[in-house]
Structures are given as structure tokens and as C-alpha cells.
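Only one protein chain is missing; all other protein chains are in place.
Right, chain A next:
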């Protein structure tokens, strides 16, 4: 095993170490998707790119929003906005576990001193119509990542199978840095001319969003936006494959998927506002899943999704 690097001193140095590590492993280091999502999996670089036959390797940070988890920045490890680090490699390489362990070393976890375990944890996303098998990875009893081999996404069997790694960055960083409350975590280097903690960056937004998510968001507007996004998604996919203006075959899987993401986020907000009953909940999830499946169906008809002229 390689020599353990310097212990990181800040939240961002851990993110940078992961970016460098996965770049060195040959991943395209992407940027966050520019929409509100509940988890890194929703990024089209995972959801759509795990479909079809084209090889893929990407790593990125994805800001993620879970409105119901907001605690006004007071809970030591619950946030309505947090960061996930996401790696997706298709086909999953045979040494993916070793690559993953290498990433832990890269952020300063000494493999000689810690107890790393792969504990069964199967993953399922009812909203994406997706499931996979894998583990939660434990470091000294602490869950530091999710490790999943995708078997199905958007109702499609994955051929080849993608390997997905998801790190909850705040939690992982708190562990590595030895911080007990997320808000106390140094965001930039503690020796910087202007030292910033996680609280300096996010305490106020956690408060603002918690108030908005729980009490203020206009549920009528949210509901309307949900339905508009749903209708919009379907309308986009109803368009003919050939663009009448350019004469090219352009299936708009991504724009449609944006509407699916939007609907999913509206649902999360409605859920946080407590206006969705238990029975309705299933129905909403089903509606988002229908959109996700339609987008998946569309994507596999595109070049990035493995479609070729010859096969058609």
C-alpha cells in the first residue's frame, strides 16, 4: 500500500484530495449538476449514463437537498443541504474495492490503524425505478460510504453493470478531522488569512431553508410546479425523434430528465411541508418513477445511451 499522505486539515482539502485521487484513476471529474437534487445519483452523469452500453467513468461533488432533514443548523450531523461525492464507473472494474480503499487512504485514513468493513446494504430508489446490491462501508463502526453495483435503472437492466460509490462528505470529513459538530468544521485551511468554518458558510442558509421548507413554501405553487414539470417532461418526450428544423435525430432525453428531477424535488418539498398523506406518498413516488422510466427509455435511444444507426 502507498504511503499515507498528510492528514487533511479542512473540509475542502478532503474534497480536493478525492478529486485528485479519482482524476488520477482516470475518471472525468465533472462539476455538480445545476439543479436541485436529493442525492448524487440523480445527476444525469449517474442516472442516465449508467444505462446503455457505452463505457463511462466520472466523479463529482453533488450538492444534495433533503428538505425534511433540516434542523436549522443545530443538529450536529443533520442538514437539509449537504454534499455527496459520487463516483460512477461502467463497466465496474474488478479492482473497484481496492480503488475505493485507495481513496480512503488519499484522504488520510491510515489502513494500518482502522477497521474497514463491507457490510451488506442493498440499494433501492423507488423514485428512479432503480436497484443494486452492495454494502455500506464501515470505518471503525462508522458508515463512511455506500458501494453499489447497479442492476437496474429506470426499469432497464444494466448491461454492463456500473459500480457506484457515494461518500457523505460532511460526515466523512467530520470523522477524518475529528470534529463533533458539523458547524465547527473548518471549511478552508485553519491557517488561512480569512478562516471559514462550515457555520460561516452554511449556518444561515440552513436556518433560512429550514423555515422555508417546513413552514413557508407555498404548497399550491409547489403542487402546480410538480404537475407542470410532469406534463412538461411527457410533452418533451412526445416530440418526434427527428428535429424538423435541423433534420437531425435529436431525442431530448436530458431536457426531459431535468423536468423529472424538478418533479422529484417538488415532491420532496411537499413532503417536508407535511401535506402528503401516507397513501398519497406512494402515488407521487409512482408518478416520478414513471417519468424516470420514460427518460431512461428515451436515453437508450440516443448515441450516449448506446444507440447506433446500424442497430436501428
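The rule is short, and it goes like this: a contact is a pair of C-beta atoms (placed from the backbone, for glycine too) under 8 Å apart; a residue touches a chain by one contact, two chains touch by 3 or more; residues count from 1.
Throughout what follows, contacts and distances are computed from a predicted model.
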Checklist entry - Can you pick, from "Cytochrome d ubiquinol oxidase subunit II", "Glycine--tRNA ligase beta subunit", "Aminomethyltransferase" or "Sugar ABC transporter permease", the UniProt protein name of the chain not displayed? => result "Glycine--tRNA ligase beta subunit"
Checklist entry - Hey, which of A:54, A:151, A:239 or A:301 is the one touching the hidden chain? => result A:151
Next on the checklist: Among A:54, A:97, A:239 or A:290, exactly one should touch the missing chain; which is it?
Outcome noted: A:97
Next on the checklist: Can you tell me which of A:116, A:199, A:252 or A:285 touches the chain that was removed from the display?
Outcome noted: A:116
Checklist outcome for this item: By the document's definition of touch, the residue of A:141, A:191 or A:244 touching the omitted chain is A:141
Next on the checklist: Across the whole complex, list the residues on chain A that are touched by the chain not included here.
Outcome noted: 76-77, 91-94, 97, 111-120, 122, 132-135, 139-142, 149, 151, 158-161, 163, 175, 277-279
